[in-house]
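Please find one structure pasted underneath; my questions will follow.
Heads up, one of the protein chains got dropped from this complex, but the rest are sitting where they should.
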Amino acid sequence: MKFGRRAFLQFAAGAVGGTLLSPMPWRLADDTAIWSQNWSWRPSPERGPITTVPTVCTLCQGGCGIQARLVNGNRAIYLEGNPVHPINAGGICPLGAAALQYLYAPYRIEQPMKQTRARGEAAGFQPISWSEALDDLVKRLARLKSEGTPGGVACITGSRWNSMDDLWARFFSAYGSAGLFKMPSHSDSLRATAKLALGKDSSLAFALEHASYVLSFGAALVEGWGAPARMQAAFMRWQKNGAGKGAAKLVQVESRCSMSAAKADQWVPVVPGTEGLLALGIAHVMVKENLYDADFVSRGVLGFEDWTDMQGKVRSGFKKIALSPAYAPDQVAARTGVDAAKIQGLAREFASTANAVAVWGGGQQNVPGNIYHEMSFFALNVLRGNLKSGGLVSLVPDVPFQPADDQTAASAEGGAPQIKLGSVPGTRVPLPGNGIYGFLDILTRGMIPPLEVLFVHDANPAYSLPENKIFKAALDKVGYVVSMSPYMDETAMTADLILPNHAAFEGFEDVVGLPGVPYAYYAVSRPILKPRKDTKHSGDVVLQLSKALGGNVAAALPWASYEEYLKNRVNALAASKRGAVADKKDIDLSKLQSSVSVSPNFKDGTDLWKKLTGGFCWYDVPVDVRSAVDTDSGKIELAFRAIQGKGLNVEDDQVYLPHFKPLPPSGDEKEYPLLLLSYGMLSLSCENLANPPFMTKTLWDFVLKKNDLFVEVNPATAGPLGMIEGSKAVLKTPQGEVAVRVHLSQAARPGAIYMPQGLGHTAYDEFIQGKGVNSNSVVEVQVDPITGMGTVWATRAQLRRA
Amino acid sequence: MDKALIPEGVKRCPLPAFALWVLVLLGVIGWGVYAGIMVLLKALNLTGLNDYFGFGLYITVDLAIIALGAGAFFSGFLYYGLSRFFPALKELHKIINLAVIVGFVCYTGALAVLLLEIGQPIRGWFGYWHANVHSMLTEVIFCITCYAIVLVIEYVPIVLENRKLSEIKPLRLFGHNLHELMAIFALTGTFLSFFHQGSLGGVAGVLFARPFAYRTGFFIWPWTFFLFIFSAIASGPGFTALICRGIEKVTGKNLVDRSVYELIAKIVGGLLLFYITLKIADTLYWALVLAPEAGLKLTDFYWGPYGIWLLVTEIIICGVIPAILLLTPKTRQSNIIMFSMFFLNCVGVCINRFAMTVQAIAAPVMPFDKWEIYVPTVYEWAPCIAMVAYCILIISLSYRYLPLFPRERELNPAP
Partner (left out) sequence: MSGNGHSQSGVRFGMAIDLDRCTGCMACSVACQAENNVSFRADESDKLRSITWLEVYHLQNGKEYPDYQFTYLPRPCMHCDSPHHSPCTFVCPVNATTRDEVSGIVNHIYPRCIGCRYCIVACPYHARDFNWWDPKWPKSMESMLSPEVSTRMRGVVEKCTFCHHRLLKARSKAYLDGIDPNEATYAPACAEACPTKAITFGNLLDPESAVAKLSKDPRAFRILAKLNTEPKVYYLSKHQWVHKLGDNSF
């Protein structure tokens, strides 16, 4: 065959051209590319009309107004702040921004569950119907009541600042049990302080928007203290005035450089636990140099000068205590690590700067404080004259659900009947407080009969109660544990019966008052979607149980549903003809004054309910703290007169007054030479809600790496222990031993170890479980001998290389 | 047994021994192919790449192998293009087939690894359809694919010279015709290669937000465009020579006259001297002018394992010293020195490619950013090592069955 050049070229060109001109290669390439753009395993969210539903967030006690974006009205895709709402003005915290991850959590409980095997066995949970579950529970409750042992029923709830709190109180009161307890909170201390000093069962409030100088004793102001979004907005105000000059100077007293300390204009590092001593040192200088508001103190305060007790004995006043040499600057300097000149400088600055206020208390995982130290911080405000009408310190106002003369009015946080600990032999607690630790203690020790039924609602004590083994030990003395959690959390895992509550935004809730906020506040959170699972609002459960129990219980809780109950409360609020609804943008609630009343802008209960469920909040003026004082003397009391007659040694005058009385942690200092402190972050949820995946992603890799938690240690402490950045270590406290890794940081005070709160879950799912260590399993609770509350300040610890 | 396939007049090792050799190579290739398939199925998380190291071992090895394979186009250019003006270059005829095969395996191997490198290989052709005229990588995609086609075309006639295949008349004539057109293909190849080698340099040089890599230049091309071309042509022929020497050592034969090596040494030495001079000037300009203009210093570019030793090694040990020793007749006479210098030269090019990709992106730009260290995983090593095994396999098969070396019979007389 002849195969000349031409033939060759023809052949080659033909081959190439022919293939290229056929659609085959092009089609193939294009189709495969399109296939790579449309894989079936890549979710394609359903489209549809997008609507916005306003409501109020109830994930924490901050009361932010939010909006939910829905597609086709039946799936929620985004939560954002409501720009009209006066608290957060369109902003939102990370928990709110991630909140849909709870609504759509894979670890949600679908329906009531019963434990059919041993307690704690995950595989033993079997689904049952609501009627079966409730029937069984009613039988138990009815039997106990008829046998005359209603005290065998108790409840631990995380609900504060809302009407569930009130509903539980009514139920337990009618049922006849004093066993209603709340998860600990710093507001317990603030209430105790207010009760002692002002005679009011309310929490303290601080008008921070008007402060020009904020002296913070360890308060994590920008990390979850009080009402978080309100604090962020206040912080924004303090930063105003551009050109680097803030409108307020923030001084943060704290052993660690927290975010609040880093953001402060001045960080005063102290030895952990000596914040109260520093406050007393400042008081010393203020009294000695006559820098306090003598006029206010002489006219309105009892216990500053010497005072006479109920038996006629003359006792030292706070003035004598403050002036004692123990609180002189050089003495205080030695123990706090703050030098004498700085103490004097702080005192003078605090005293001379207009609108100066002292604040205190924990951060996100807020816990009660040592009452004597709380009173010391409070005393600084008294000396400064901050408790005047319109002053920087007042009380959180009650929301007027009843007319003023109704004695059964429940206060903002809901007072709950407590087990009278003092009546139990072997216990001695002079003052009432949230006695959850005392209760768990006497239960475990068998000093009261075992519980028949324990409800756990809106709380996860098996995880988030500091020294959580106390709760776990107490469960041995509980016959039937009923968890009302929507999620399979650590406590639900120990339950005998699970009656799942709705998840966030599936049912009606409300917000009654805001912690630390001086004006009155009420809001209703309406659901944004129908409940996705076979769950029931815990309020509806309580009402159904009441109805089934009949008698006085049914009579005391006559509402058909929790929604009806809330409507009833709103009707009462409307009937009070107080306050107004914030239905416009840019309403500045901090401008409210107790002397200038607000005209209602709602017609009646129905109208008010409509406005509230439209996402608007109700507000009213602050309390005039001077006229609210309800002590025996009619004055603000710096001396704890109420202690008298409670069985405490009252020979020592100091017992009545603010003084430095640290509660010593256990353990031998030689074996445990370091101090462990836990800390919270706004970006790490640490109470009853586990950290959602969106927020876990924001954790630094020097806080959590794979499944290892890092504790913060100063290089000067870690070096001699042979540790470098990332070293594996064993952290041991008298409570237990855990494996950690070390992060070297100059934010940490030498000699101290800092551990984040919120990790170390053992339940939920792969996004949450097994990451790090739970700080609550290694920290120690010191029970305050005066209030019986469990305080957490520091735990003795040892760190060694693994 | 396969004597019929072996070129006339030369000896090759027994088939079983060769089969074993091929089997070992296929095993390594299989290992790499498996790793590659896993990467395609499970996605790139199997590698050691991350958001700080978008480019890693795949790219470094690709760039290095393409630079070393430049011996193909450059030798082709010298032989087909310049030898009529410089007759001394006709010596290259003795090694040109090997040079073409080295080029062929380097580029086809690089393309295979490139398939794994991009996250959506099925859409790789978008570079043609949605081309960005400003992007160096568009230029790379165009030129690499075109040049690979050219290399295939250059390789085919060599394959058709196989004894058995050349017995088939149509094939023999086809191959013969291709051979006649070889000059055109070679010069096309030179043109394409010039551009894509340069554009690979451009890939680094246009990163105006990465002061380590960014170079000003002329017109649209940063200096790195030209530096890459020069470093490639300065090392490519040396790489071919090293491979040739390697085959000689393994087979115990002389395949080319020493004069070929001498010629290559002189070419490489001269080009290397020229290149390293430009490179030193470029480094000084970069350190003293470009870096400060961006707000950084030379010391900001070196840290930990990415230390200044890389710069010293690349320029002095693998640049200046080989250039001098290859150009000095006395040292050039020693085989050990000559081939060691070829080797160092190649290492220098590899270091340069590594520095301009991995080190360039390891160096933090934001002042509060940190250095990170890149550690490739077995899913990156395996395909790259397999690619080398593939190269060795094709060269082995070509050597065994194709008349690569026109001087082989004369240099190895039968006893």
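Lettered A and B in written order, each chain numbered from 1.
The rule we apply is simple: contacts are C-beta pairs under 8 Å (C-beta built on N, C-alpha and C of every residue); 3 or more make two chains touch, one makes a residue touch a chain.
Because the structure is a prediction, the values reported are computed rather than measured.
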Next item on the list: For the chain that is not shown, enumerate the shown chains it touches in the whole assembly.
Entry: A, B
Checklist line | Residue touching the undisplayed chain, where the options are A:Met164, A:Leu180, A:Met259 or A:Met286 | finding: A:Met259
Next item on the list: Pick out which of B:Val22, B:Leu296, B:Leu310 or B:Val347 touches the chain that's been left out of the picture.
Entry: B:Leu296
Checklist line | Which of A:Glu46, A:Asp295, A:Asp586 or A:Glu651 contacts the chain that the document leaves out | finding: A:Glu46
Notebook entry, point to check: Given the contact definition stated above, which residue among A:Asn88, A:Gln115 or A:Asn501 touches the chain not shown here?
Noted result: A:Asn88
Item checked: Residues of chain A (touch criterion as defined above) contacting the omitted chain -> 36-37, 39, 41-48, 50, 69, 71, 75-81, 88, 90-94, 96-98, 100-101, 103-106, 108, 222-223, 228-229, 232-233, 235-236, 239, 242-244, 257, 259, 262-263, 267, 269, 681-683, 693-701, 704-707, 714, 716, 745-750, 765-767
Item checked: Touching residues on chain B - with respect to the absent chain -> 43-45, 49-55, 117-121, 123-124, 126-127, 129-138, 140-141, 203, 206-211, 293-296, 360-361, 365-369, 372
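Here, only the chains that are shown with their structure count from here on.
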Checklist line | Inter-centroid spacing, chain B versus chain A (mean Cα positions, whole Å) | finding: 64
Check: In their complex, what parts of chain A are in touch with chain B?
Finding: 1, 3, 5, 8, 29, 32-33, 35-36
Margin query: Could you list, by residue number, the parts of chain B that touch chain A in their complex?
Written below: 120, 122-123, 125-126, 169-170, 173-174, 177
